[in-house]
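Below: one structure in structure tokens.
With one protein chain withheld, the remaining protein chains of the complex are depicted in position.
By letter and in written order, the chains are A, B and C; residue numbering begins at 1 in each of them.
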Amino acid sequence: MNIPVKTWRFHGGVHPADGKALSNSVPAQRAPLLERYTVALQQNIGAPPKPIVAKGDVVKKGQLIAEAGGFVSAPIHAPTSGTVGDTVEVPGANGGTIPAIEIIADGKDEWGSGLEPIPNWKNTDREILKKRIAEAGIVGMGGAAFPTHVKLSPPPEKGIDTLILNGAECEPYLTADHRLMLERTEAVLEGAAIAAKILRVDRIFLGIEENKPDAIAALREKAGAYGVTVVPLHVRYPQGGEKQLIYALTGRSVATGGLPMDVGCVVQNVGSCAAIRDAVVEGHPLIERYTTVTGTPVVNPGTWILRLGTTVEQALTFAGGVKERAAKVIMGGPMMGFAQTSLGVTITKNSSGILLLQWKETSGYTSNPCIRCGRCVRACPMKLLPGPVSVMVESENYDEAERNYVMDCMECGVCTYVCPAKRPLVQHFRRAKAEINAKRRAAKAKQA
Amino acid sequence: MSEEIEKKTVVLPEPGSLVLSTSPHVQDGDSISKIMLKVLVCLLPAVIASIWFFRFNAVRILVYCGAFSVFAEYAWSLAIRRKPTVGDFSALVTGVILALNLPPGAPWWLCMVGSVFAIIVVKELFGGLGQNPFNPAAAARVALLVGFAGPMTQWAAPVTGELVSGATPLGAVQLAKGSKEAMAILGSPENLKALFLGNVGGSIGETSALAILIGGFGLLCFRLIKWQIPLAMIATIFVFSGIVHLAAPELTPGPVYHILSGGVMIGAFFMATDMVTSPMTALGGLVFGALIGVLTCVIRIWGAYPEGVSFSIVIANALVPLIDRLCYIRPFGWHSHSASALQIRRGEIK
Amino acid sequence: MLITILVSAGVVAAVGLVLGALIGFTAKKFEVETDPKIEAVQELLPGANCGGCGYAGCADFASAIVTKDTDPSGCSACSDAMLAKIAEVTGKAAGKKEKMTAVVFCSGSFSRSTQAADYNGILDCRSASIVAGAGGKACRFGCLGYGSCARACPFGAIEIRDGLAVVHPELCRACGKCVNVCPRKLIRLVPASAKIHVYCNSLEKPAKRRKLCKNPCLACKKCIRTDENHMQMQAGLVRVNYSNPPEPGFVEQVKCPTGALQLEEMHRKIEALKPAAPAPKKEESK
Partner (left out) sequence: MDTNELLMLTVGAILVNNVVLSRILGICPFLGVSKRIETALGMSGAVIFVMTLASFVTALFNRFLVTATFTINGQTVSLAFTRILLFIVVIAALVQIVEILLKKFSPSLYVSLGIYLPLITTNCAVLGAAELNADASRGLISSTVFGLSTGVGFGLALLLFASIRERLAISRIPKAMQGTAIALVTAGILAMAFMGFSGLVK
């Protein structure tokens, strides 16, 4: 399908040096089986899953070890066959600690998920497919980790007419989705077709940044068979932001505080689509994912197929360790990822990358005053006023910040990237959002 | 076995030595000092033109103002025990712009008073770079005009360096007021050409519209200024003075004369656009520029001062917080019909 | 001449009379009732507007005292003499209150705690606490050391020494602002009569605490075994029983193996060699 599709240009954005050349030509490698996996028990947004195995239990690869803790929750499965070990605490990628279950591998790596393959999904009931996706524990693998089956159950009055596949991968350095689209092209497209069947839509766009010509070519070759339109997009961060992507592909803008389904769209990450296909066609739950291990200090940067529960330390060992002193270890990309203080963090369903940066490459923040240059205002994809709002937050004037729509900030980091005074703007906004949310909760508690 | 050995030689980052900060973890390479250096580069054409036309006088004033400004900033940093901030070059930029705003006959002490006033009173007392509500160079020029009217009108003919008074294009307008014919002579093509190239009397850096345009083009290319401000300012002056010229040709020369003469060009590109003291939004920039244009014309045509650009800039600077307040931008996804979404956001309905 | 004087005096007097009558008329017609007591009470309140009483400021509290019979001793910044004077104004007996003081339950200064990372960001506890990993110290429970409490204190009673917040009890008026602002919930208001505290808030596994800090409470309960009446366990932490605090000599008696149980004075001596100057308040009165 080579028909040019009209695209729209969102406000602002930046084009950072993308660093993708480090790893985008390296085929993804399957990581060797480890002796022990530490599977974190909170890998999705929403209710934490409840563990259903005890120490000493024997589990098969893909067997359920924690069931969903509610509708907005996703179950967790054993990454390999073996015995259940201790329940330990691991550092979470975005702070704090989370409980985790150790799985000690027996080396046989035997499947036993108990999920029957549904190769003939075209003639299968939508509800069965949706249930399968929920059972397979699939979440948004781009970063937010929102359970996929919830996304695929929009209220009928929303009138969903478009399924958007997010293959933009606008974060610099990350190439996991790129490799995935190149190597598992049909899996992505078939998963998208399954999702489209569940949603009853026939308009499927795949938004992909133009810096992945090989993936675009591969996708285009096969997309027609699945009814997917591949739309190359400008290379501009944050092209893969949900609201920006919808706007770029359909010209619809999601209202502040609204959701994509308000404008008739559902956005799925390409990784989630491949996982949907695996869950339905193969009966395999989500136990591994494409993760980029990259950065200039890494000896062999590349994309790895890592099982959930692999620690960052092990993943870095696969990649040969570091050749230069790394100042930062980041889970995710350089724009929105989280800096880590320990290597004990584990790979979860939304770990798109492990990025190491040298000191000279990272940002050093200062407490310099805002010089009102207005670059952040020009660059903000949400059309906010980052500079002035950060000054309001600095003087703890959260009401004023709220009136200036700080809650619409999606923390994409564009403002901070362009700030010549190197002010930690995103941190200010996170602080403001946390304070305002706390205030709202307090107000709500008072009302109740 | 070999695998075992390999595993041991793998070097991993040491926990405890890692840097912790919020995202984003990369930034573009720009910094305040780089911005100021770029501004200095863009000032080069005007500086060269000033030296070309006013020779030693220009060199003298540029050196004085630059040195006094940097020294004032350094001394202030020492006085309040702060890490010296001269490294960001903002003081040098202020000094150079102020120098370009001084007449060729300005004595050394005028340069000193102006520089110290600009740096200490207008900038540092307000907290330094980024905190000052008024443009230091414009405010200093205003202060000098008000306080030292005599030395501030030590004009000289270009190239020859002969000191004369009342020899600026705008001074000529004041003299020609009331005479339609005199105004027509002022607006003649030869006259306009001289104004464009800068071969006329005036402050050392503001005579050559051509040189400033080259620098302004540079500023726009570096994306250091909002194009809205100079555009709105120059367009407003053009329209406003054009209308007055058509209605009363004896009162003022044609609009092109106004744009090319005096401090309009340097004001539009280098002073009004000062990022610290101009509005942040595009719409705000348009309003701001138009306001300066109107005030400039009013002061020039009806006021006692022949030139009103720096007065207008300082007054408009004072209005910037108000402009910022009124010319806000709506966030992406703000629709007038999304009231319910707004309410959800405010927590009014769940 | 005399006539001029008389006429002008007469005219001015007449004008005055007319206008006076007019003012009197409007004042009667549009009268608004106010209680002079409110202002009197407000004058007596400290005017720090610290909000420790739970009202929006001293003026609000004053009107609550007069109109809603709120107990003036709710103001922790008031001295007893002031309370007596307020009681005189309102004609109601003032309640008795125990002097409280804030305590930061941590001894992990930068030099005495393990650093997990090199924090680069806003130097404010509440901002640091939202960064994954929160600040540079490895302990998840200890003082971040970026001084949000010190900035929040209207009386300048908290000082940051080497990355640890230390309260000066003689300046503290127990308004509770620091308690609310601390993201780690390290600060509590306790009776000022207690001179000994357990300076640790860690809920980490005891074995791990040692690695993170030089003075952790290891929950060995040696102090509790020494005297069960004075010490107790509270939500997994060893704490002084503040309804029956031990005498200063208790520290010698127990000999806490890590030094987490410490005299307030000693704790301050180690951390805070010079007292902080009280922050000047009430800027620009007129």
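Quick note on the criterion: contacts are C-beta pairs under 8 Å (C-beta built on N, C-alpha and C of every residue); 3 or more make two chains touch, one makes a residue touch a chain.
Just so we're clear, the structure is a prediction, and the values are computed from it rather than from any experiment.
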>> I'd like to know which visible chains would be in contact with the absent chain if the whole complex were considered.
In response: A, B, C
>> With the missing chain put back, one of C:L19, C:L203 or C:M233 would touch it. Which one?
In response: C:L19
> Among the options B:V142, B:L219, B:L260 or B:I329, which residue touches the chain absent from this view?
Replying inline: B:V142
> Going by the touch rule given at the top, which residues of chain C touch the chain that is not shown?
Replying inline: 3-4, 7-8, 11-12, 15-16, 19-20, 22-23, 26-27, 30-32, 283-284
>> Could you pull out which residues of chain A are in touch with the chain that's been left out?
In response: 369, 391-392, 394-395, 397
>> What does the interface between chain B and the hidden chain look like in terms of residue numbers?
In response: 80, 121-122, 124-128, 131, 133-134, 139, 142-143, 146, 295, 298-299, 302-305, 308, 310-312, 314-315, 318-319, 321-322, 325
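Note that in this section only the chains that are shown with their structure count from here on.
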>> Using the contact definition given at the top, which chains are in touch with both chain A and chain B?
In response: C
> Counting contact pairs per chain pair, which pair wins?
Replying inline: A-B
>> I'd like the Å distance between the centres of chain A and chain C, where a centre is the mean of that chain's Cα atoms.
In response: 44
>> For chain B versus chain C, what separation do you get between their C-alpha means, in angstrom?
In response: 48
> Where in chain A do residues touch two or more other chains at once?
Replying inline: 338-342, 365, 424, 427, 430
> Multi-chain contacts in chain C: which residues touch at least two other chains?
Replying inline: 116-117, 120-121, 130-133, 138
>> Looking at the complex, which residues from chain C come into contact with chain B?
In response: 114-121, 130-133, 135-136, 138
>> Under the definition above, what is the set of chain B residues touching chain C in their complex?
In response: 15-22
> In the complex formed with chain B, which residues of chain A make contact?
Replying inline: 10-11, 14, 16-17, 172, 243, 247, 253-258, 262, 297, 299, 313, 316-317, 320-323, 325-330, 332, 334-343, 355-357, 359, 361-363, 365, 368-374, 377, 381-385, 387-388, 402, 404-405, 407-408, 411, 413-414, 416-422, 424, 426-427, 430, 440, 443-444
